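What you see is the complex with one protein chain gone and the rest in place.
The block that comes next holds chain A.
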Amino acid sequence: MSHEHASNVGRIWKVFGILSAVTILEVFLGIFKPEALHMNSLMGMNLLNWIFYLLTIYKAYYIVWAFMHMEGEKSSLRNAVVFPLIFLILYILFIFLTEGDYIYEVFKNSTIKWNF
């Protein structure tokens, strides 16, 4: 209620432009899969996937900050929403993916056989 009531239609369309451009770029990369990116990996993930995840987070930032108007909220609210999410999501990804990879190794290298 305490926000000023100036219209920011211009910014909305600008953000729409950014989100569209990023989506087009993602689809373009997803269809053509440039070999230099697809076949080289950094820390266990290929460069193409790194780009996809970074662009996704970039889009997420604009949706939350511009569309959900997080930029206009108090920093206490911003932090209360964003930091628990970042911490918990990184944590769950870390334990789940490590465990998934471990099980893959077990199927691959031990006497338990999956594919026969």
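Here is the rule we use: contacts are C-beta pairs under 8 Å (C-beta built on N, C-alpha and C of every residue); 3 or more make two chains touch, one makes a residue touch a chain; residues count from 1.
In this section, contacts and distances are computed from a predicted model.
*Asks:* Out of "Branched-chain amino acid transport system permease protein", "Cytochrome c oxidase subunit 3", "Imelysin family protein" or "ABC transporter ATP-binding protein", which one is the UniProt protein name for the chain not included here?
*Replies:* "Cytochrome c oxidase subunit 3"
*Asks:* If the missing chain were put back, which residues of chain A would it touch?
*Replies:* Per the touch rule, chain A residues meeting the hidden chain are 1-3, 5, 7-9, 12-13, 16, 19-20, 23-24, 26-27, 29-31, 38-39, 49, 52-53, 55-56, 59-60, 63-64, 66-69, 73-74, 76-77, 80-81, 84-85, 88-89, 92-93, 96-97, 99-101, 103-104, 107-108, 115-116.
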